[in-house]
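Can you read through this structure? Questions will come right after.
Heads up, one of the protein chains got dropped from this complex, but the rest are sitting where they should.
Think of it as A and B in the order they're written, each chain with its own count starting at 1.
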Amino acid sequence: MIQYIISFLTIGALGAILCLGLNVRWGWSGDFDLAYYAMVAVGAYMGGVTVLPKSQLTGGAAWILGLNQSFLVGCLVAMAAAAFVSLLLGAVALRRLRGDYLGITTVAFSLIITAVFTQQLNLFNGFNGLYSIPSPFQDQFDAFSYPLVFLIILLVALAIVYAVLELLYRSPWGLGLRAVREDEIAAAAFGRNVYVTKLTAYVLGGAIAGLGGFLFANYLTSWNPASWNTIEVFILYSAIFLGGSANQRGVLLGVVVVLIMVPEGTRYLPNVPGHPDLFPAIRGLVSGLLILIVLRFRPQGLLPEKRPRDLRRKHRPVATVAVGASGDG
Amino acid sequence: MADPGAPLLEVRGLAKSFGGVHAVVDCSLTVMPNAIVGLIGPNGAGKSTAIDLISGFRAPDAGTVTFDGREIQGWNAHRVAGTGLMRTFQTAREWKSLTVMDNMLAAAPQQGMDAMWRAFATRRQLRAFDEANRATARGLLEQFGLTQLTDDFAGTLSGGQKRLLEFARIVISGARMVILDEPLAGVNPVLHSTMLDAVHQLIARNITCLVVEHNLSWIERACSDVFVMALGSTIGHGSMDTLRSDRAVIDAYLGEVAESA
Partner (left out) sequence: MLLNLTHAFGFGLVTASILAIATVALTMQYSVTNVPNFAQGDIMTAGAFGAYTTQFVVNNVIVQAVAAMVVGAAISFFLNWFLLQPFARRGAKPLILFVVTIAFAFVLENTMLAIYGGSPVLYKLGDSPPNQIGPLLLTGRDLVIIATALVSLASVYIVLKYTKFGKAQRAVADSPDLARVSGIDAGRVVHLTMTWAGAMTGLAGFVLAAQVGAFTHTLGFTFLLVVLAAAVVGGIGQVNGAMIGALLIGVGMEVAALYIAPDYKQSVAFVALVITILFRPDGIIPSPSRRAVQL
């Protein structure tokens, strides 16, 4: 029973990290980005080849690097690699594209990146992918207790990501980004560099994507190009749309519903003979329906964006430097 | 930077074409510091495009724009805004899903505090910065009569309130000059005098104004100096009285100017 709870909490935590990163691009910046999963895959791969030893394979199919580094170094490399790819793509796409054109262009880019992953055997080991990716602290625990350890590591990572993002959201940078989201032209008229602002948010989202991807690869202990499907990002979107874009607690709520409740809820339906793909199909179907229902009846999601209040705040004298937290909202 | 007798904004020979359409052919105007200058003209005269060119939202094909002694033609919109030359739009562009207070905070000069790393490295400075801006914002909201709306989403304000919020944001941004693009559009005529007072509040804070408007009687009350554009070029300049007897201006307006007395 415990193992079962640990397993779906693990999926939830991984999904939460990925969704929080996607939320930076969609909820905070207003960009409907469909290339996110490509960056997740890049982070997973680059992190993987950082912690793996050198490839022993011959015959043209291998993986690059193989640095045999620690888990933390793997995380950093994963984040940097995904951030770099995001910088390249964002620099090009965010100059002039918005809305549906941005969606189409990012999907095209993502498919190109995916094609390179599967085709460049000499770089990415083709369809064999990576395997036996070592997980942190794995040798110090037996196979029975390790999943709990890994879950704790994930929850720590999630807590850090959540806290860092919350800080950014409330900062002047965060406010500037939201102003750009609401009305770019007005933001430019008030001195904001729209392009740079959106690009920084895009790269930040990419860094988190990379981290989430590497953690995911650790969980799977393998990396296979076929499993990093561009369209999977839509399941992440359904969690964000349902829970509430731009509200981090909302995103977590959406993750709980879409990534935990829906799969676990359908798990116990009786198997229909002759239709082995029925349950993944139902899960996908429910995700799509959820988005349509949310858009139609409650576009702001279950938990709408928080409204900061100023009128009831204590008015501190300007000259004094405030000590102690002054929470918003 | 510039000497006191020099114009704050000087525009010479501005031109812009789209495909075959010559939206602006030859626009030239001058605005002295602390003045309220008007820009009028029939529909299609190119006034909006001229403002876009001056404020950096479009790049001119030819001409110069000198603000506070610096040539800024061709600069990006946000860079122009950074020099202290601000503008408003024909429809008030508030940030709808942000509160009125957040609208003010986002319009205030950031002084580099909006860099991403600042969120982590300098908490104490950030807090001081935030409190200082909030205090300024509260003062301004009170002066413009918007205090009770502080925590409302800006999108829920009435047309007149949105215009006043726009003015308040201009003030907090530290503008040296603002180009007001049809500030009376969408505003109940009952509030026209209030808008005039608001413009005077800007002047009282040393913010020079260039106003584009169709309401000629309001322009006459507000502006000491008026430029007229027609068919993409500035064709006249002076007080409203002078313009009413100017042949070229009358032709352009087909009698509108003469009748609005």
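Basically, a contact is a pair of C-beta atoms (placed from the backbone, for glycine too) under 8 Å apart; a residue touches a chain by one contact, two chains touch by 3 or more.
Quick caveat: nothing in here was measured; it's all calculated off a predicted structure.
Among A:72, A:88 or A:104, only A:104 touches the chain left out of the display.
Only one of B:15, B:77, B:119 or B:216 touches the absent chain when the whole complex is considered: B:77. The residue touching the chain not shown here, chosen from B:59, B:132 or B:248, is B:59.
Between the chain not shown and the residues A:9, A:282 or A:302, the one that touches is A:282. Within the complete assembly, residues 32, 92, 96-101, 103-105, 107-109, 111-112, 115, 118-119, 184-185, 188, 194-195, 231, 234, 237-238, 274-278, 280-285, 287-289, 291-292, 295-296, 299 of subunit A touch the chain that is not shown.
Throughout what follows, only the chains that are shown with their structure count from here on.
Centre-to-centre separation between subunit A and subunit B, using Cα means, comes to 41 Å. The touching residues of subunit A, counted against subunit B in their complex, run 164, 167-168, 170-176, 178-179, 182-183, 185-194, 200, 204, 305, 307-311, 313, 315-316, 318, 321-322, 326. If you check the complex, the residues on subunit B that touch subunit A are 55, 57, 76-78, 81-82, 86-89, 93-99, 101-102, 105-107, 109-110, 113-116, 118-120, 124, 126-132, 134-135, 138, 150-151, 153, 169, 173.
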